[in-house]
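Of the protein chains in this complex, one is absent; all others appear in place.
Letters A and B name the chains as they come in the text, with residue numbers starting at 1 for each one.
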Amino acid sequence: MVYSAYIELHSKGHRDVIDITLKVSEKIRESNILNGIATVFVIGSTAAITTIEYEPGLVHDINLFLEKILPYNGKYRHHETWHDDNGAAHLQSALLGTSLTVPIIDGKLSLGTWQQIVLIDCDTRPRRRKIVVQIIGE
Amino acid sequence: MVYSAYIELHSKGHRDVIDITLKVSEKIRESNILNGIATVFVIGSTAAITTIEYEPGLVHDINLFLEKILPYNGKYRHHETWHDDNGAAHLQSALLGTSLTVPIIDGKLSLGTWQQIVLIDCDTRPRRRKIVVQIIGE
Partner (left out) sequence: MVYSAYIELHSKGHRDVIDITLKVSEKIRESNILNGIATVFVIGSTAAITTIEYEPGLVHDINLFLEKILPYNGKYRHHETWHDDNGAAHLQSALLGTSLTVPIIDGKLSLGTWQQIVLIDCDTRPRRRKIVVQIIGE
């Protein structure tokens, strides 16, 4: 059985970290699938999906880390291609990844207590985002 | 068909790299699923799952690399939140990822000869870890 759902949300960009765990769980409940997997996939090339303990300290820390290795005001050839300013956002997305697959067991995501599913929107402006939650199982 | 299994193991933490390929293969055999996928997911926010050639040189190299970009004794706001010391471990986990999906063909993981599935436990203390192996197929 396959169940497809979407999560739509607004982000502020600039590595806005948004906890989407409850929204993903809601889609699993709607699907009536008890055992299987959920693939959480963000449409777009300047955002990422990963897991992290969602608390303000780590949200700050991951921002600092990504800015250190891929600063927004660095030199990117991408800026010349499109007269754009979000080269860092593209690389952060490619590095962290845009897809996450989590097992579902007895109707629940098999996450740890301090492990949340987050969208990190790396773009340089506010964005409306669409995330696919594709649930497969029985 | 969905088959759920767990791998439980002890790690030493501090980026202990543990080859779990044989244990995952064992679960696939138990499942009797011949074609499909296996999602390998570590429960927790201070460990990661990836593939690497499991040999002592690369185990050393990935340790050095992660320590260079995210040193344990760096300054992390997370340490202030929980009076904790594992901020680097959380970021290493979010960066490498906690989930890996590998195709199963004719009852076997479609890995290369020098490509192993590893758990990297980035935490700053020994941990007992639980890894979900969720197998879907026919």
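Basically, a residue touches a chain if its C-beta (ideal position, glycine included) is under 8 Å from a C-beta of that chain, and two chains touch if they have at least 3 such contacts.
Just so you know, these numbers come straight off a predicted model, no measurement behind them.
> Given the contact definition stated above, which residue among B:Thr51, B:Thr81 or B:Thr124 touches the chain not shown here?
Once the missing chain is taken into account, the touching residue is B:Thr51.
> From the listed residues B:Leu9, B:Ile43 or B:Ile62, report the one that touches the chain absent from this view.
B:Ile62
> Write the list of chain A residues that the hidden chain touches.
1-2, 4, 39, 41, 43-45, 69-70, 76-82, 87, 90-91, 93-95, 97-99, 101, 132, 134, 136
> For chain B, which residues touch the unseen chain?
Touch with the absent chain occurs at residues 35-37, 50-53, 55-58, 60-62, 65, 69, 95-97, 100-105, 110-112, 114-115, 136-138.
Criterion: only the chains that are shown with their structure count from here on.
> In whole angstrom, how far does the Cα centroid of chain A sit from the Cα centroid of chain B?
The answer is 19 Å.
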